[in-house]
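Yeah, one chain of the complex is gone here, protein chain that is, but the others are all in their spots.
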Amino acid sequence: MVPFKILVAVCLAYVCMLFMVAFAAERRAQRGQIGWLRSPLVYTLSLSIYCTAWTFYGAVGYAARSGLEFVTIYLGPTLVLVGWWWVLRKLVRIGRSQHVTSIADLISARYGKSNVLGVIVTLMSVVAATPYIALQLQSVTLSFGVFASGAPEGWATPDQGATTLWLAGGLTLFTILFGTRNLDANERHHGVVMAIALEAVVKLVALLAVGIFTVWSVAGGFVDVLARIDASPIADWPLAPGRWIGLTFVSAAAVLTLPRMFQVMVVENSDERHLATASWAFPLYLMLMSLFVIPIAVVGLQALPEGANPDLFVLTLPLTQGQGKLAMLAFLGGFSSATSMVIVAAIALATMVSNHVVTPLWLSLRRGGTRAPGDVRGLVLMSRRLSIAGILALGYGYYRLSGGGAALAAIGLISFVGAAQILPCLLGGIFWRGGTGTGAALGLGTGFLVWLYTLYLPSFGTGGLLSETLMTAGPWGIGWLRPQALLGIDTLDPLLHAIFWSLVLNTAGYVLGSLATFPGPVERMQGVAFVNVFDHDPVARGWSRGGAEAEDLLAMSQGILGAEEAQQFFQREAEAQGKAGFLPETTPDFIERLERRLGGAVGAATAHAMIAQFAVGAVVSAQDLMAVASEAQQILEYSTQLEAKSDELARTARQLTEANDKLTELSVQKDAFLSQISHELRTPMTSIRAFSEILMDRDLASDMQQKYAGIIHDETIRLTRLLDDLLDLSVLENRKMKLNIKVANLHDLIDRAVRSASNIRPERDFAIRRDVSSEHMPVVTDTDRLVQVFINLVSNARKYCDAPRAEMTIHARQRKGGIIVDFIDNGSGIAGKAQTVVFEKFTRLTDTARAGGAGLGLAICREIMANLGGTIAYLPGQGGAAFRVTLPIRPGGRSDNADG
Amino acid sequence: MTPPRPPLFLARQSYRRRRMMDAARLWPLVGAFLFFLPILWHTAETPQPDTVWGGLYLFTAWTLLIAGALVLSRILSHSDTREQPGQMSEDEAPGPG
Partner (left out) sequence: MGRRILLIEDEPHIAEAIRFFLARDGWTVATHDNGLDALEVIRAQEPHVLVLDVMLPGRSGYEILADLRADAGLARLPVLVLSARGQEGERARAEAAGASRFMAKPFANDAILAALRDMAGS
């Protein structure tokens, strides 16, 4: 018999060892010596928190009552682990790529980072887990009681309530110490994992030891045990197919959806390859754990007195056989099972409560306050610690309220069914892109309510929370709404009934809700990222706007991750961007990584909300995200770019064509010009050459010689004048004319011009009308050039005016800023179309009188006026050919309006 | 003399690996079959005690399943070091015949 004192001492020593192991593991991890801390073996052992005190003690009790059925609780997880290639592999990959911190976070992240779903899952998980935690506390308390009852009176009448309280307090302390040491992005707890791995070994060894002792010491060996089984009350195997399949299914679902299992399986996973090992090693562990359950149950039933609690056979069997040390070991195994479960469940639930309830609540209460988030880190840690304490308090409270009665025994499976409600939206989320947040909420809500109504509330017993009349007659006497006989189906066992209806209605709600609603953009992105997690590594990218300032983000991150860690992260990012020593650019990639990193500490939805306030200074609309992130948009952008490029190409091509046209036009103009010059030069030369050749003939009469020599002379002069004009034009066009500025009276200049032009067709009557008095005004200009223009105009009129009594009016006046001289004849003028070309080179409008111009006169006039800073223009509608010469009063800047 | 033909070898490797992935997917179904098989025995209706034989059967099946999972996980994680699972397309590998 082990004295109770010693038991307490051993227990305390064991707890101290756990603390030390956890502490040492944390120290090693901090020094970067992860090594075997994260080996496949440790990972597999950590999964063993599936085997709680309920299974450690309860499995034997279960077997003692129902025979082989207990094994379904292990078969389900076995199938899930063996089928890791289907679901677990994907879950782990998603968990790693999305930095998922809990199952609530996973569901929230999958369905558009919706915090509502996170809250729902958190709530469900807490409700389902609380009685289960209470069950663990109860089993440890009971096991203490076993030792105490055998102890002498006086010193050992342990107050059960006090024991439980001490236990709950101790677990809270341990969990807070090692569960909230750091807010790491990976949310891994090396110390805790190491401690529960150790506990896993203890409970396996304990159970195997008790089993071996039972078979080979109490019974007469293997064959004897088989015989005893055949002789026992559980020799027959009343296999109920529904329960068999249903329980297997529920336990399979629970291993995926229980928050604590998700914690160790997905969140704490450090290497996907560990899963491969666990796929066979964990089933092996489960098999070993259940190997001796039936023998212990059978031998216990026979060896222990009638009425002994079969749930405690593991403990009482060695105790009654005088094996105090073995009983002690068994006690430690049960203690390990209970504590490891409570610790991990508390961490997982506290993470969920903190990330999905407390922090968002705080953020929304302090809207805008996040810009000075200095103490977010402290807040998150504090809310975790409080959540852990709160969850253990809930468990303790539940235990006290329920009175630790037999009602608790059934709670294990009830809790499993509650957790399994997450399964439809979990599997749908990772395999079906069509699942929507609305559907998930609908399914979860329906399943949860049906579970509450059909299983959870009735579990408190008739007359408990639900009245007896309600149980037997249904609410308001509606028979088909009876909690354990929905739609009047009362043939099913209540557990099976609840499993069936809750999951069927849950799945229906999820599927119908998903089909009927349209997912938001973020949901669709996340859906793709989850379902196709193996197709591409980087997940949906969210942030695009560069509105976030690196300083602000750093300040916020320091508040969450801690100053040192945040600075390291920013430094690494800056280095990766090639900006070592500065703050990193707030590129979408960077912000996305930061969000994940923060998500690891406070959950995806919260991190998203926090970043959102910085990224654009307000809440980012989902459409914004979609606009940047969606493939369609990228394609659109790409095609827009293409379009822009092709537009640009077209523009360039058009410009090239225009340039080419211009060049062609210039070339044509040049050809035409050269052709004209050639013609104008060759024509006089032709006459000259022809007559020269004729003159070479000596027989020519002298009068003919005289005449032809005269022609040659005239043509030579014509040629010379032409060359002069061309050279003059060339100089004028290049604006290289040297101006010889003088002051003169305009009247004198007009006089000179009229006089000079009088030798043109002198035979013809040509009257010139002038208002001489108005002509007296000073002009400051190159007077010779101005006279040249005037001569040209008067000569043209003399040459081409077709009126019978040709006359010209010259009218001069001064207007502000300029002198205007009009030359108007009374001929038929210049036709409208020709007016535009009259100043072009080689333009000859008539062919009748070829008094030797090459058609350069007006072109030269235009160039001269441009050089003098004035203009010359044709005045339409004056009754004849009319030209207006405009001259600045002072020779200012040269006007370049001539396009010569 | 025959030159070495590595491409065929590699194709054979990846083909083998894909079949192992198929096996890994099928294995839980095999497990479910084995675990649910006793339902067909109608043990509740038979007069003789079935717990012993049922238990022996279940633990044997369980052991088999674990052994198979061990072999499969060894093969899959062994080839994992050479090939990334994500790169595998489903079944379109050119099998060696």
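Points to keep in mind about this one:
A and B are the chain letters, set down in written order, and residue numbers restart from 1 in every chain.
Methods note: a residue touches a chain if its C-beta (ideal position, glycine included) is under 8 Å from a C-beta of that chain, and two chains touch if they have at least 3 such contacts.
As the structure is a computational prediction, the values presented were derived from the model and not from experiment.
Shown chains touched by the hidden one, complex as a whole: A. Here one chain is not drawn; of A:268, A:573 or A:715, the residue touching it is A:715. For the options A:587, A:683 or A:705, the residue in contact with the chain missing from this view is A:683. If you put the missing chain back, the residues of chain A touching it would be 671, 674-675, 678-679, 682-683, 685-691, 693-694, 708, 711, 714-715, 847, 850.
By definition in this document, only the chains that are shown with their structure count from here on.
Those residues of chain B that touch chain A in the complex are listed here as 21, 24-25, 27-29, 31-32, 35-36, 38-39, 41-44, 49-52, 54-55, 58-59, 62-63, 65-70, 72-74, 76-77, 80, 85-86. Of all residues in chain A, only 67-68, 71, 75, 78-86, 226, 229-230, 232, 234-241, 244-245, 248, 273, 276-277, 279-280, 283-284, 287, 291, 294, 534-535, 537 touch chain B in the complex they form.
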